[in-house]
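Only one protein chain is missing from this complex, and each of the others stays in its spot.
Coming up: chain A.
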Amino acid sequence: MSGAGIEGARERRVVSGGVELCVAELGEAGRPVVVLVHGYPDSKEVWSEVARRLAGRFHVVLYDVRGHGRSSAPRPLRGGFTLEKLTDDFLAVAGAVSPHAPVHLVGHDWGSVQGWEFATARRTEGRVASFTSISGPSLDHLGLWLRRRAARPTPRAVAQLLGQGRRSWYVSALHLPRLPEAAWRGPLGRRWPALLERLERLPADGYPTASLPEDAAHGAWLYRDNVRARLRHPRRDAYAHAPVQLITPTGDPYLSERLYDDLEQWAPGLVRRTLRAKHWVPRHRPDQLAAWITEFVLNRQNDRENDRQAGRQHTRQGGRAAAARRPATAREAYAQRFAGQLVLVTGAAGGIGRATAFAFAEAGARVVVVDRDAEGAARTAELARLSGAAGAWAECVDVSDEQAMEKLADRVAAEYGVVDVLVNNAGIGLGGSFLDTSPEDWRRVLDVNLWGVIHGCRLFGRQMAERGQGGHIVNIASAAAFQPVRRLSAYGASKAAVLMLSQTLRAELAGQGIGVSAICPGVVNTGIVSTARFAGVPEEEQQRLRNRAARAYRLRNYPPEKVADAVLRTVLENRAVVPVTPEAHGALLLSRFAPRLLRALSRIEPRL
């Protein structure tokens, strides 16, 4: 069987209810046990990348679900895949690998559906220390979810039902007799790897394993044995007896995000995480998954340790009391998405960059603060740490310096890892008429405003692409990118270039799950004018002009914090071009629908 098995894993067989389960173990015994359960149509090898990353810290256990991979199938198949029997399997495996301590459970797809059963059934109480659910709801919760919406068919409820129905067509197909098996053993099984590669953009790296057609054919009984029964008679007491972390891929073609709306009711203290990816996240985003699983498991270990010292019993977390609604504030959405992610912001010693660093810090991200002002950068990093960053470091680099940027990229990759979100913010201002602008002035502006962005995208974008686990690049352009302004030719040209670069790059990197956005703030109250230069103006006049411009910016008084918020929202929603201030919105609209008017406006002489 080619590709089967996981490199460096110890294998053993565990017998449960007449089937032999193939169990693989990685990492030192004695460490906290993490059990990874795979979905459909998969085998335990779907976890290989995640397992490898977890093995350094945990005793990682994977097993092939009955009828999959190298575990044997029950005879007869019908009735052999009920959740009760799958629970027996889990208890047998957990008993074999960790007879005394409860295990941390992680499930993906059907592994997560099973996981919910393990985390809510009475007889597994005390065997599950924590549960991380990825792309697989509890069938009981799902049954009640459907009922509630069918019983009160408001337009929203109907839309949610239709939305999930559209995604679940394949479930009905799997209930047909014999046909699914024939398809899997025939053409579908042969084409599946290529199909996955196309639909999910998964790399063809020897997975799925050769056992796929059989796995998929047997696994159809997972649906037939459970779905109808549970949806018809959902358990009404499916409360989690262990802490739960829910990881939701926002681009999942099979499961709607709305399925988890009422989950706090079943799992109090639920930790939510979101990530922009499709269904097979264990293969799309192993780094992120491993990081979140590690953090969650270690926190739960600490809680248990504290509880034990305080002499408290770790009991069933009665959830009947608080039926909390899904958190809906932007702040929570940011925390769910950015916690623990590595964010690099250039020009972060002040203004928009600093505010952006703080906003990411507040969401619990790890922040690398880059600026040529070392003191300001250090200050930003310090306050970022104080406001909740999982880590914050200052780097003193001039973004226009190619070699320094290359060194920075190497250093960041070596010390902190691959950047998840890059914000190219550093920029300088230059005013003055075109004919007065010297080539030296042009060079300075283009070096920072354009080359700085190019270096950032080039170096960190490459790291993101090579890692192959997505990411996001935000370039701070300007409203001057689409709104011609007299005496802003160099600045406007540099920002227009950034805007086009962002859109081109967006098209180019979309295939690799890397989003690229351009933010066009408009007039924002920052220090950019106090350091701006005015071409063709004597030194003593410079300061007067700066003060004048600064005064106008102060009067407009649009806070950089609002731009920072726009940056986070942009990444969350993966938007392409985002104007921020009302005047930027207006200018973008005019540039589309009344460009002549915009050009006429641009001829107005600014008072300097």
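Everything that follows uses one rule, which is that a contact is a pair of C-beta atoms (placed from the backbone, for glycine too) under 8 Å apart; a residue touches a chain by one contact, two chains touch by 3 or more; residues count from 1.
Please note the rule applied: contacts and distances are computed from a predicted model.
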* One chain of this complex is missing from the view, so tell me which of "ATPase", "Response regulator", "M24 family metallopeptidase" or "C4-dicarboxylate ABC transporter permease" is its UniProt name. => "M24 family metallopeptidase"
* Pick from A:P41, A:G80 or A:G350: which residue touches the chain that isn't shown? -> A:G350
* Which residue from A:A159, A:A194, A:A330 or A:L386 sits in contact with the chain not drawn here? -> A:L386
* To do: With the full complex in mind, choose from A:Y207, A:W292, A:F358 or A:Y553 the residue touching the hidden chain.
  => A:F358
* Asked: Where does chain A touch the missing chain, residue by residue?
  -> 350, 354, 358, 362, 376, 379-380, 382-383, 386-387, 527, 559, 561
